[in-house]
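Here the complex is missing a single protein chain, while all its other protein chains stay put.
Let's turn to chain A:
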Amino acid sequence: MTDFTANGPLPVTASPVRRDIGIKRRYAAERRFRLYGILAIGFGLLFLALLIWSVVSKGYTAFQQTEISIPVEFSEKVIDPQNKRATDPNVLMMANYPVLARDALAKELGVDLSDRVALKELNTMISNSVRVQLRDIVLRDPSVIGKTVTVRVLAEGNVDSAFKGQIDLSVPEKDRKINDRQLGWIHQLAEKGDLVKAFNTGIFVNGASSRPEAAGVGVALIGSFYMMLIVLVLALPIGVAASIYLEEFAPKNRLTDLIEVNINNLAAVPSIVYGLLGLAVFINFAGLPRSASVVGGLVLTLMTLPTIIIATRAALKAVPPSIRAAALGLGASKMQTIFHHVLPLAMPGILTGTIIGLAHALGETAPLLLIGMVAFVADYPGTPLQPATALPVQIYMWANEAERAFVERTSGAIIILLLFLLAMNIGAVILRRRFERRW
C-alpha cells in the first residue's frame, strides 16, 4: 500500500476502512444542541403564555359585577321616624339605609321579617356601599320617601363570587364564606332574573375600599396619570437637553467620561434605591407630603432619565454627519444646526425611547412603596399634592388582601395595567415604523 510509484494498476484491496471520525456522534450532538435551543425558546414562550393566561383567566370576570335589582320601599318609618328632616339635615345623612335594602330583599325572597338570623344573613349579601347609594337617591330627591323604587344594588363580594361559580361547593358549609341557605336565595334571585351580571364600571372609577365589590382603581389611575405627566414634563426636556450636551457639545475629558459612566450606572441602580432617595430628599429634607403623586413623579423622573438619555443619544448619533455639515456650511451656528435640523430628525427615536421609559415608569412599584403611596385613598386627588396611589401599588395592596374576591380584582387591575403598557408599546412601535428614517 505504500508504493504508488509503480505504473501497474492499483492493487485491488478491500475498500479501506473509513476512519471513524465520529460523524454520527457529532451530528447527534448537533441535533441535541439545536433541541436545547428550541426547548429554551419554548420554555420562555410557555411561561409568557402561562403568565398571561393565569392573569386573564382569573381576572376577566372582574369586569362584570353582580347586581341585585330589588324594589326598595323608602319607608319614612326607617329613614325619618321622628319626622325632623325639615329642620335637621343630618337626619337624611345618618338614616339607616341598609335596613331598607335588607327588608326589600327579604320581601323579594319571601323571608319572614321577624326571623333575625335570616335577616342577618340577608344583610351580608348586600354590599355596604348600599348605604351611600340609597342615601344619594334620597338626598337628590327627598320626595322619594314613602315610595317604592326598583334599585340595582351591588351584591356583596362573596355573593358575586358564588354567582360567578368561583366558590368551591365541595367545602363543608361551615368553612365556606357563604352558606347553603344563602346559595338557595341566590338561585331563587337568579331564577327571577333579579340577579344580573352587569359591566363593572366601578373597577375603573371607584377609590379604595375594604369591600372587594366596591373597590376600584379610579384613584390609582388618577395618581398614575399625574405621575406620568410629571415624568413627561420633567424627564423629556431634561433628558433631551442632557443628551444634546453630551452628544454634541461635551469636550472629551474626564468630566464628560464621569457623567457618562454615571448615567450608565444610574440606569442599573435598583429601583428601590430611588425610593430611598425620594424618602430622604423629597420627604424628609424638602418636606413634601407623603403619599403625594408629586413625590412619586419626581422619583420616577430620576429613575426614567437615564433610559431617556440613552435612547436620545442613540437617536442623535443616528443622524448622519452630512446633515450637520450641510447646515454648518450654509452658515447656521452650531446651536441652530442642532435645534433646527438634527433634533427634528432625531425626534421619532427620542419619542420612542420616551414612551418606553414612561411605560417602564408606569409599571414600577418598589420606589412608590417607600414614599408612602401604600395608602388607603377613597377620594379623588384634586392636585398632585394630595394623597393618591398608583396602579401598580393598588395591585400590590390588593394582592395582599385575603379575600377570594380580591384575587379577581387584582387580576382585573393587572389586565388594565397590561393593556395600558400594551397600548404605549404599540404606540412606540408605530412611531418607529412610521417616522424612523434610515440613512
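Criterion: a contact is a pair of C-beta atoms (placed from the backbone, for glycine too) under 8 Å apart; a residue touches a chain by one contact, two chains touch by 3 or more; residues count from 1.
FYI, contacts and distances are computed from a predicted model.
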Chain left out of the displayed complex - its UniProt protein name, from "Phosphate transport system permease protein", "ATP synthase subunit a", "Beta-methylgalactoside transporter inner membrane component" or "Ion-translocating oxidoreductase complex subunit C":
"Phosphate transport system permease protein"
One chain is left out of this view; which of A:134, A:315 or A:407 touches it in the full complex?
A:407
Looking at the full complex, which residue from A:309, A:327 or A:346 touches the chain that isn't shown here?
A:309
Could you tell me which of A:99, A:183, A:273 or A:378 touches the chain that is not displayed?
A:273
Residues belonging to chain A that touch the chain removed from view
26-27, 29-30, 32-34, 36-41, 43-45, 47-48, 50-51, 54-55, 58, 237-239, 241-246, 249-250, 258-259, 261-266, 268-277, 279-281, 284-285, 302, 305-306, 309, 333, 335, 359-360, 362-366, 369-370, 372, 374, 392, 395-396, 399, 407, 410-411, 414, 417-418, 421, 425
